[in-house]
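What follows is a short report on a single structure.
Other chains dropped; remaining ones untouched in position.
In order of appearance the chains are A and B, and numbering begins at 1 in each one.
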Amino acid sequence: MKDARITIVKRAVQEIKDGMNVNLGIGMPTLVANEIPTDFNVLLQSENGLLGIGPYPIAGQEDADLINAGKETITTVPGSSFFDSAESFAMIRGGHIDLAILGGMEVAENGDLANWMIPGKVVKGMGGAMDLVAGAKRVVVIMDHVNKHGISKVKKMCTLPLTGKAVVHRLITDMAVFDFTDQGMVLVETASGVTVDEVKEKTEATFTVAKGL
Amino acid sequence: MNKVCQSVADAVSDIQDGNTLIVGGFGLCGIPEKSIEALQERGVNDLTVVSNNCGIDDFGLGLLLANKQIKKMVASYVGENKIFEQQFLSGELDVELTPQGTLAERIRAGGAGIPGFYTATGVGTPIADGKETKEFNGKTYLLEEGIVGDFALVKAWKADTLGNLTYRKTARNFNPLVAMAGKITIAEVEEIVEAGELNPEDIHTPGIYVQRVVKGMDYEKRIERLTVTNA
């Protein structure tokens, strides 16, 4: 893993509390699973119909009938349950998922999220992302703070088509952690070795800084 | 009254050009691979296909795409499919992208006699364009419509002769909903048992939804992304 990814994933796992039911998005969020303390009773939900994802199977023991939402072969943990896609999204839409951790392309200061399509590129589809951001009790987005050209992905307004409007509760980047509140976007943490001024410089969005930072 | 078909070809023999098919499966998991192959052989055209994904280039619904049998696709995720991409860009293929949970609920609603329901999913996004909205308790929701298919194609693990179905692990996914939403529902399965052999409390799809059952042979069950740990 790149340093930035490690920073993000290590910080993201702190969002997970004992007893939570959590949905981890495809890509970087999936890596968070490996960091969950082993003494936690956390159940990971897979929107294709499983509560209680276990680790990847031992080679040779993979089962084509047992995959996660990223279509990867997986296993289950004791106490897991299988269900259909309508039940799965009843859980998601109905607010029964305590926490969804998703990747992002852009997050705006009002909590808008864009993470499913780039105009001009071929559309792959939103999968379950729109349901997750609309339904999960808490939505945490993890992404790089800037793109490969050094441009802030933390925006005043999203330029890409939205996945959801004002849906992000917390944003974790390699530089900082922001909360989205009734009083607007608030910088609540900086990554080790990063100053508030550096965050301000790399961020297009307007935000306030939490006391004591 | 006998629901058991002798071959997959028989089971799909009256699917017509222009029909709407609702198809179970997620990725390549729990897809009715034998029914799809039989449709590829029969060569019906101008199909509207409702399914979460559209297979890959050489397996699953990708076979019907490659054969240019699909006119319109309703799905939540169509990535990783070159033929899809080509046909979509060239305008040969009409695509209606629907959030996965909304798609699941639309199929269930169709099967359950519910013509429309409201969801917060997609409000303020491009998929809200042209859709009615309504406020409940001060929050805005989108109206989404139920989907009914001329045929539903389902893959189950076991069936009994009355069409009761059980699914295995995450191969369940959309299949029980799809089974509800077909005017004619065709279930291909790995094993057919006598009525009474499945535990009545553990049946995932009651046979009332299923008009035809057929045993598929030699399931390939291709794995899309093999991920393993070292022992």
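Heads up, the rule we're going with is that a contact is a pair of C-beta atoms (placed from the backbone, for glycine too) under 8 Å apart; a residue touches a chain by one contact, two chains touch by 3 or more.
These numbers come from a predicted model, not from an experiment.
The shown chains stand for their kinds once each; the full complex in the file has the makeup A x2, B x2.
Everything that follows uses one rule, which is that only the chains that are shown with their structure count from here on.
Subunit A and subunit B have Cα centroids separated by 28 Å. Every residue of subunit A that touches subunit B in the complex is listed here, in rising order: 46-50, 55-74, 76, 82-86, 88-89, 92-93, 112, 117, 122-131, 134-135, 161-166.
Chain contact summary for the complex, subunit B toward subunit A: residues 26-30, 52, 75-80, 85, 88-89, 95, 97, 99-102, 104-105, 107-108, 119-127, 157, 167-177, 204, 221-231.
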